[in-house]
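Can you keep this structure in mind? I'll have questions shortly.
All protein chains but one are shown at their positions in the complex.
Chain lettering (A, B and C) follows the sequence in which the chains are written, and residue indices restart at 1 in each chain.
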Amino acid sequence: MTDISNDKFRDECGVFGVFGHTEASTLTQLGLFALQHRGQEACGIVSSDGEDLHQIRRLGLVADNFGEKTLKRLPGESAIGHTRYSTAGKKSVREAQPFSVTCQHGQIAVCHNGNLPFANKKRLELEEQGAIFNSTSDTETILHSIARTQAKDAIEAIAKVLKDTEGAFSLLFLTPEALIAVRDPRGFRPLVLGRTKDTWAVGSESCAFDLIDAEYVREIEAGEMLVIDKKGLHSHRPFDKKPKSVCTFEHVYFSRPDSIIFGRSINESRHKMGRQLAVEHPVDADIVVPVPDSGVAAAIGYSAESDISFRQGIIRNHYIGRTFIEPSESIRSFGVRLKLNPIQDLIKDQKVVLIDDSIVRGTTSKKVVALVREAGAKEVHIRISCPPTVSPCYYGVNTPRKAELIAAQMSVDEVCRYIEADSIGYLSMEGMLEAIGIDKNSSCVACWNGKYPTAIGNGSKDIR
Amino acid sequence: MTDISNDKFRDECGVFGVFGHTEASTLTQLGLFALQHRGQEACGIVSSDGEDLHQIRRLGLVADNFGEKTLKRLPGESAIGHTRYSTAGKKSVREAQPFSVTCQHGQIAVCHNGNLPFANKKRLELEEQGAIFNSTSDTETILHSIARTQAKDAIEAIAKVLKDTEGAFSLLFLTPEALIAVRDPRGFRPLVLGRTKDTWAVGSESCAFDLIDAEYVREIEAGEMLVIDKKGLHSHRPFDKKPKSVCTFEHVYFSRPDSIIFGRSINESRHKMGRQLAVEHPVDADIVVPVPDSGVAAAIGYSAESDISFRQGIIRNHYIGRTFIEPSESIRSFGVRLKLNPIQDLIKDQKVVLIDDSIVRGTTSKKVVALVREAGAKEVHIRISCPPTVSPCYYGVNTPRKAELIAAQMSVDEVCRYIEADSIGYLSMEGMLEAIGIDKNSSCVACWNGKYPTAIGNGSKDIR
Amino acid sequence: MTDISNDKFRDECGVFGVFGHTEASTLTQLGLFALQHRGQEACGIVSSDGEDLHQIRRLGLVADNFGEKTLKRLPGESAIGHTRYSTAGKKSVREAQPFSVTCQHGQIAVCHNGNLPFANKKRLELEEQGAIFNSTSDTETILHSIARTQAKDAIEAIAKVLKDTEGAFSLLFLTPEALIAVRDPRGFRPLVLGRTKDTWAVGSESCAFDLIDAEYVREIEAGEMLVIDKKGLHSHRPFDKKPKSVCTFEHVYFSRPDSIIFGRSINESRHKMGRQLAVEHPVDADIVVPVPDSGVAAAIGYSAESDISFRQGIIRNHYIGRTFIEPSESIRSFGVRLKLNPIQDLIKDQKVVLIDDSIVRGTTSKKVVALVREAGAKEVHIRISCPPTVSPCYYGVNTPRKAELIAAQMSVDEVCRYIEADSIGYLSMEGMLEAIGIDKNSSCVACWNGKYPTAIGNGSKDIR
Partner (left out) sequence: MTDISNDKFRDECGVFGVFGHTEASTLTQLGLFALQHRGQEACGIVSSDGEDLHQIRRLGLVADNFGEKTLKRLPGESAIGHTRYSTAGKKSVREAQPFSVTCQHGQIAVCHNGNLPFANKKRLELEEQGAIFNSTSDTETILHSIARTQAKDAIEAIAKVLKDTEGAFSLLFLTPEALIAVRDPRGFRPLVLGRTKDTWAVGSESCAFDLIDAEYVREIEAGEMLVIDKKGLHSHRPFDKKPKSVCTFEHVYFSRPDSIIFGRSINESRHKMGRQLAVEHPVDADIVVPVPDSGVAAAIGYSAESDISFRQGIIRNHYIGRTFIEPSESIRSFGVRLKLNPIQDLIKDQKVVLIDDSIVRGTTSKKVVALVREAGAKEVHIRISCPPTVSPCYYGVNTPRKAELIAAQMSVDEVCRYIEADSIGYLSMEGMLEAIGIDKNSSCVACWNGKYPTAIGNGSKDIR
């Protein structure tokens, strides 16, 4: 079957950790549950009881895998966890994080959101020096480097290794005594700090704090290494300073609308993108309809600015199961219909503005436009709340190759004809950055203009 | 843990059937998937290969239980299926439908949406006559009555039995040769007919047709018994005529917004309820926020009528799993937070109109109001798109006892104080019926006024 | 794959029950575990808490299905249970016993070892009178008859119905208040009574008592209906007297060697059969080798009488799993090798007497002879501890049709050639009965001489 969610850039992973709570693994499970949208193929938790680390990793969703019985096997007052997407063919528990190993610096667990473009090269070097690898993940190279580094303890070794590591990394480490949260000096991926009473929490997005009743404190800053142990918080700056390049796409699509990342509310960014889109690409229409759920906030903004009625003209089915067999006598738009269904009496004979966050291959957009036309729309105008995506990401986002990105292969007009819309409008780069409130020089917009803030390395696109 | 979905009236079951397709059970699985919202605790399919019936019933969701392998064990060109809620303590496959038995009229399967208030009495009579029961379900009494009825075939027996059966029933029967769809003469519960090429489909709501690319044809009418076999459609009218009393709550909450039932679009009804609610209960506020997902359509209507901005101020998490353990050091509003999370920067310092479809016990509404206040709302005004619910349902809806219905125990002002809202407004009966476009004399509004269209019987509240 | 156990007559079912113990379902599980050899495809337990019956049925083995958690759902001080073989294609939980229903006489559960040859006829009659059937089992007809019988209580109804029932039945019934054990007047199948302190136990074989530390008291007699309730034991004789015809094959193969049934030790019978076989069919050989495990006791007897060394020349693998795939480049005797492996250095160049309990289709015997020859045997003489089996059983044993029984189609010499043995010897009827110590006029030997003690009815061979 077709999985329409395959036609999105996919954020790669979510990380979450807790220090100083008698039910650390339970809180971690709740935090991961709130970050489930960042990775749905595998999940794992490692806890520390002060002496030993305990690890459980599973394929599938957090809520299906971490019940009471399982959590009891993860004792202790600190824990870290991970939700993950995998690349095709490597759907194995072996690749699931956190990894947990023993080395000369004792027991260390790690989980990672990001990507290390030079990992393959590093891996070959390490193998030549006698390292053995258990996964295909770039994250494993960090562990080997730590194990080989002379240092007074794990924390010093981590700092030494990461100082020399190029790439995007929001990392959580757990040792029997400490939780360490690190964000690379460019700060590609988000990482935030929260607190509830004496318990510290760290996670990819602030929405993970709400569920455990913790309050958002601040970002882990780009280039910061924050050590949390019994004595409190210790902030280190082990890296050479580099220009910031936070991932703009987090605001466009990846993060949950109720999160704050990079110091800014996602919902606010998206609402403003919608407003700006209405300014840049107005249209004479009857209703504004979002492609649910990611297009909703921008559609409300578009409606507010344009004064065209906002209507939920497409319903999304959330009872998603494993797979469905397509009847052999094939149904039109089968894959997309499993998730999305238009409300005919609302759409019939209307001029519809369809709001979506992005177009990747164009195949799903084409199906959605067809769906809306079959429901009787007179006109279908599509509006996209970011610029055309023309380049793959090497910083922890699962993107197709350039050749598959429709906007890299076609002009905007050609895209419009391909998806059979009556008109199309992409938000401008300037409009988008203005809406997000982030300076162009502090952000990464490589997927829209192909200008990468770092050398790309061996082209590795391993995802964790 | 607290399950916030427990604080809703719950529709009881969904039924779906197909006749004349080589992949009848696959289509039935897709139809049931679209009707999953009508029952999530058990599901089942019975297919006919022309000679024998094949039955599979399971606890859990359709998508988790009916994969390729399972569907292969359900061969044939016709099939019926069921999704079900169970009452507490009877979560057993034994109670899952369709039931399938052998009797003097051959093999017969049945599934039921509705309730038979006199089933307990009938059951005792049947037992005295030698019947043995395998479930606690009222539906089983229908099968026994059919088995005891002298008739030339199963179809005649079904007609004879149902003629004498009081209550709410949208029933599908399957025999090796025919699919029979019956709706009681008052037409309490919906049942609709669809078609794709030579294949006929019947189901609780029209949204089930969209997924299999079938088009909505018409309602099975109240009092109609429609027999579908190789020769085509045969419409019978075995019942004495009675006044119609279709379930208004289907439009308020149960049915999917993209469905047409009772000849009317659900989305349109809800939008108009929202508009009318704004007319009846205006308020000076900054934003209109729906309690997702059921309050969305009415909230858009309220916003359109009142010209107050519609904003998705509460995010719903759809990755719902089995259960979550509440940390022992309890989190405020834990249960509701698993599903709902407010967007703080949107709500902070705002006067909020919160739109919900109904209030049952009031416990969840109280938590949602608290959630919005904790997010910083200046004022919280709640608006409900139907009248106060004061009476339990005996026609196939899972409702608490009267003593648990907050509006049966408190005045509207008291409800407002209990849930700690700044103001409250319920839609009037007249406003609601006007919005739905259904005549008061053709509908059942017993849950709002306590006037039941039939004798209630032995008070049985068995759900199927 | 080939399953060599398919080439045996298979006993049909085991039944076990307990009255008067706070852990009745736990004891029942242990009893069923000891009777697992009587049925391995499904198992079930029904318990009574004094008011209600609780039922759990499962496909598979007792030890895999009735763990601590499951047993907790079977509360009460009395219980009955069943282990079952199913016929091909009907491997469904629906057919698993005990059945448990509600009727005018209250809740009744039943499990059955035996067969009712006239059940199909009875079933049609019952259907004409309005009965509905949930399984294909003949046992279900008994429940319907009971439900239709006017009587002061369940016990009287059971007695009335069974009085008019022809066939083989060792039955256990459970009501909220009593456990009822019944054996048909001819006493085809075994049923024994045991006791530990104030707890009564009933079961198919006495080996089930040893595990729960109960002692064997006596047989439930042919034609006896024993009611066990809070007041104690009540023995009834509801049947007209008929000549006894106990199943001789129980001593030949079905029962466990450590059981006492029909008042006689199985092991003793088999040992004497082996001795008698040596008297009737001596041979000049080097070693006596049993086909494990069923041929062991007779082989020891043959060795003792003949003074030829007993050697375990064939090893049986007991780690039997679900299924094994045969490599496409097929292995000689693949199926039989999964279970049996010859010890080459013991067999090489030896004249071997192979002792088995019976030959059914001859296919497995042929493979075993080949196995022993491949291991280097100079001669292979086969000796069978009962007469040639020439007729199917209609009293609760799963046998192939007559056309598949090799001894019904070939002379003894032809069988010998077919299985490629150097010589063959079957125990004589007289020798066998002498060894078992049971009078010919009190036993059923129909599978060896085709003379059935009752009319056979509709030829139904339903197994339970």
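Just so we're on the same page, contacts are C-beta pairs under 8 Å (C-beta built on N, C-alpha and C of every residue); 3 or more make two chains touch, one makes a residue touch a chain.
What you are looking at is a predicted structure, and each value in this text was computed from that prediction instead of being measured.
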Seminar exercise, completed: Neighbours of the unshown chain, displayed set only, are A, C
For this session: Sort through C:30, C:222, C:247 or C:382 and give me the one touching the missing partner chain.
Result: C:30
Exercise. Which one touches the absent chain: A:21, A:37, A:112 or A:144?
Worked result: A:144
Seminar exercise, completed: Missing-chain contact, candidates C:217, C:233, C:304 or C:370, resolves to C:304
Exercise. Any idea which of C:212, C:397, C:416 or C:446 touches the chain not displayed?
Worked result: C:212
Exercise. Looking at A:127, A:284 or A:420, which makes contact with the chain not pictured?
Worked result: A:127
For this session: Tell me where the left-out chain touches chain C, residue by residue.
Result: 21-23, 26-27, 29-30, 33-34, 36-37, 40, 61-64, 67-68, 71, 207, 210-213, 256-258, 260, 265, 267-268, 271, 296-297, 300, 303-304, 309-312, 315, 317-325, 327-329, 331-332, 337-338, 341-346
Exercise. Residues on chain A that touch the omitted chain in the whole complex?
Worked result: 101-104, 127-134, 143-144, 147-149
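Operating definition for what follows: only the chains that are shown with their structure count from here on.
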Exercise. Think of each chain as a node with edges to the chains it touches; is that a line, ring, star, complete or other?
Worked result: line
Seminar exercise, completed: chain A and chain B have mean C-alpha positions lying a whole-number Å distance apart equal to 36
For this session: Go ahead and note the Å separation of the Cα centroids belonging to chain B and chain C.
Result: 50
Exercise. Distance-wise, how many Å sit between the C-alpha centres of chain A and chain C, to the nearest whole number?
Worked result: 61
For this session: Note the residues in chain C that touch 2 or more other chains, in rising order.
Result: none
